[in-house]
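The following block contains the structure, expressed as structure tokens.
The chains shown are only part of the set, and none of them has been moved.
Every chain is named by a letter (A, B and C) in the order it is written, and numbering of its residues begins at 1.
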Amino acid sequence: MISKQEAAAAVRSAKAELGITWAQLAEAVGRPVAWTTSALLGQQPMSEAEADAAATLLDLDSEVSAALRSQPARGALDAAVPTDPTIYRFYEVVQVYGPTLKELIHEEFGDGIMSAINFRFDVQRVPDPAGDRVVVTLDGKFLPYQW
Amino acid sequence: MISKQEAAAAVRSAKAELGITWAQLAEAVGRPVAWTTSALLGQQPMSEAEADAAATLLDLDSEVSAALRSQPARGALDAAVPTDPTIYRFYEVVQVYGPTLKELIHEEFGDGIMSAINFRFDVQRVPDPAGDRVVVTLDGKFLPYQW
Amino acid sequence: MISKQEAAAAVRSAKAELGITWAQLAEAVGRPVAWTTSALLGQQPMSEAEADAAATLLDLDSEVSAALRSQPARGALDAAVPTDPTIYRFYEVVQVYGPTLKELIHEEFGDGIMSAINFRFDVQRVPDPAGDRVVVTLDGKFLPYQW
């Protein structure tokens, strides 16, 4: 069986060659686009139907499909601090605004966290005359510290 | 002049003793609550009026106010990987979903980034029968790679 | 207001001088001993009644009590890899058995995690003729990956 990283590379190649979008893949798979993308990049286990739908659309063989179904060892950065600027900006948000996020969560909800497991997110384009905006909505269940 | 970190500690102490909320501070300062909180934690420079409004409400002296107005050296984490669980979950989102965010931004906007400078965010509580949800909206201007 | 770290140091000193145990502190506070110990070491926020009960038993002033009630920035290790041998052995368990724990959780529960937030633990002494045993029970809610 090939690894999920090798499967992700195969997905990227086929997607580029065939000119297929993540949105089209998500539609074929029947899941939200953010989830589908993260699954095809190796961060989620797919069901057999989901993996086969993606593999079929991308014209990839069953070995890729098997890898897409396997349980991931999650974590997609090569280093503790990401070097790619598009990803780094999100790290910068955590660096600069992390304690602010913590304060606001505690003020509204009390002691606890936003779950990153019971969690979904979405990326939207919001038109703006001063330049369109990337709006990322992180949406996780509040989990109170509970002994 | 005291440092912005010392000013932030004084703000936290006074806020806890007086039972004042970040929302009340934001109202006094006249800025959004997320911005106000990050400024009072030492990550933004305040105007004189803003700093004085906060210092007055918290009954803090002019030394704190001066520190709140000074230009910050931004970056609020003690280590490259945050240890506090409430903050770590946001780092985990970057670790697990960073490349997914990158792909979706590129698909929608082309090569570029979500600015973390021309940027605002907001934390909302969304009621949910299965447990209320923390919804964080990150909203930054798209900046295309442009030579 | 003193910091939670300074409060923890004051707690340790007073506890040693007065010969009080964590179990006695837990009884005075009215919470489990593991929770009470972690709170007095600065990793949990106490209620006013809890903090006052501990401060009274340890003959510490209200400044310590205020610090014990404040919201912690959690994380108690000085380095990413702990150097103290008693703590290191738990890190070693994660180093050697981390992927095994992951496999067994996935086999029994499916894709997800043991929560470290909705979580409690306990340390027991189990007599054994070959040498008594330390039995640590980690007990966290299962959280399935859920989009």
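In this section, a contact is a pair of C-beta atoms (placed from the backbone, for glycine too) under 8 Å apart; a residue touches a chain by one contact, two chains touch by 3 or more.
Only a predicted model underlies this, so the values are computations on that prediction, with no experimental measurement involved.
Copy number for the full complex in this structure file, with 3 chains shown: 10.
We take it that only the chains that are shown with their structure count from here on.
Because chain A and chain B carry the same sequence, their contact can be compared by residue number, and over half of the numbers here are used by both. Measuring from the averaged C-alpha position of chain A to that of chain C gives a distance of 33 Å. Averaging Cα coordinates per chain places chain B and chain C 29 Å apart. Separating the CA-averaged centres of chain A and chain B is a span of 23 Å.
Taken residue by residue, chain A touches two or more other chains at 99, 102, 106, 112-113, 115, 118-119, 143, whereas all remaining positions touch fewer. Residues of chain C that touch chain A in their complex: 31-32, 35, 44-45, 71, 73, 99, 102, 106, 111-113, 115, 117-120, 143-147. Put simply, chain C touches chain B in their complex at residues 1, 3, 66, 69-70, 72-75, 77, 80, 116-117.
Chain contact summary for the complex, chain B toward chain C: residues 9, 12-13, 16-17, 79, 81-86.
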